[in-house]
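Supplied in structure tokens, the structure appears directly below.
All protein chains but one are shown in place.
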């Protein structure tokens, strides 16, 4: 592989998905979730997938399109309220859901991508979410230990990518994407625009291409947002 | 104070420095250390200062200009090799130095500014630097606990600031500056250029102005770099 | 009921002062900006990555410019975009002056329950725990009693907690309360309500500061 040209056809990345994989996805309520890669995942027919991401999307938006097919075995997320099918699968015992406070979740992704095994937190102490977490006693104070999260495959979305994988995000579509890229063994980015190496300003790059393995061109958003319906 | 116009005269910020304060400074070998604020600190005559920053600068560059005056009581840094006077003060027992691995140091600043009490690390395990750190045992694995760092006052440097304190850094002068701003109770930025609120693109801002308390105009670098001498 | 929610939002808007950075939760808090004096200088933060959020766009909504509830917004001059880790770093780090969140129950000591009703639909916790932990000041807004008439301002929360001792003020359609070290103070009786009604519909003991 030429590390200075990571652009491939959508068809080529389908083989990166595998049965039983841990898959981390960028996005917040579907915004910043890569639509073309979601369809590619659905078409790949892999199942028993362990998902990690901010939320469960909506039944017809983002990762939600995959969740409703029942091919995810588990999900680590901060909420699933926007996807009632996810809640139903959870109640039926078909989807194991672990809730993490939203910022703690993205911080755990960052830790996983930055060689930090975990961190201390006071968020959620004494609540239902803290029961299974190790408790640290540091100088007489108690903290929860929040462990790093990593994934086999990460799918992210960017406004622009150069062929090395340097990324520029757009507005609030950045959200968890940088950390998904860092924490995943194999990271695939879907970019709205692909440009030549050297055409992005070094100071305008939000995420260096070192974290990216494959780049595919986006076919654009193919769902209706809640506020459009 | 008008939070939408934090620009003040240099003279006004001198009163923010105080005897015995913990002062965090941005910069890496003096690059990205604010020269006008360093002079302001020197003129303020405060002493017994507890410094936190990447390194001790050079005797005539960056924080080094202050360190050589003997008015710092302690320094947490990753190295002091470029400032022999700092080494001498340390040997004489006049400056207490705590070494932290370079990336762990900036990560501790980030933790301090992000409400994270500390984090687990494997860097430096079994070395001289690990002796006094708490050891965590998580699922049978041992980690060092690296505690968050915070400061009373932080001094940072930026290429551009708008009057709210939104910052744009220049090239490698960014380094530790964002984290110094986050981890300090009162953060003063010295900017090469000050622009009106609304004239920076929301996606070009490297650090949101929420972290900034005061902005002063820079009078420019007033030292010779090593490679210029 | 819409009127009740708008009445609470209008009262909560008065808590927002010039120069504040404010994070508003979903539900009733999202109605608050409609009741701000237009000259108020305030920056709204959205935990998905905006500081300086503006009103809903009149047209040309941008699918990449969304608030934390998933709806299109605009930005004001001086706004910045950032990733979610920085957004929550701001929140946990104490940089949000005020957060106004919807609530299911609040205790006399300021414990907040707002994320989970056992046996009902499970939405998940979202960012509420971190706002409760990190915001310098937290105001809980809610209807004074449940649909069955049961009090929501209670001695001890029965629902799973979001965070302990985090709420400093409660605003309902009947009253405004402050939580102080010595207990729950009744600060203000809203128009259309009475002291007797408030005492009867509040489980927690009250220190009455109004005449």
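Order as written gives the chain letters A, B and C; numbering starts at 1 within each chain.
Just so we're on the same page, a contact is a pair of C-beta atoms (placed from the backbone, for glycine too) under 8 Å apart; a residue touches a chain by one contact, two chains touch by 3 or more.
Remember, predicted model here, so these are calculated numbers, not experimental data.
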The complex has one chain that is not drawn here; which of the drawn chains does it touch? A, B
In the complete assembly, which of B:154, B:178 or B:209 touches the absent chain? B:178
Full-complex contact with the absent chain, from A:28, A:66, A:143 or A:164: A:164
Tell me which of A:32, A:62, A:87 or A:113 is the one touching the absent chain. A:113
Provide the residue numbers of chain A that touch the chain removed from this figure. 1-4, 110, 113-116, 162, 164, 166, 182, 197-198, 200, 202-203, 205, 208-211
Residues of chain B in contact with the chain not shown: 28-32, 54-55, 77-82, 84, 87, 90-91, 97, 99-104, 106-107, 109-110, 122-129, 159, 169-179, 206, 221, 225-227
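Everything that follows uses one rule, which is that only the chains that are shown with their structure count from here on.
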Averaged over CA atoms, how far is the centre of chain A from the centre of chain B? Could you give it in whole Å? 33
Approximately how many whole Å separate the CA-defined centres of chain B and chain C? 35
Rounded to the nearest Å, the gap separating the Cα centres of chain A and chain C is 29
Multi-chain touching residues of chain B, meaning two or more other chains, are 114-116, 202-203
Residues of chain C that touch two or more other chains sit at 50, 81-82, 88-89, 91-92, 133
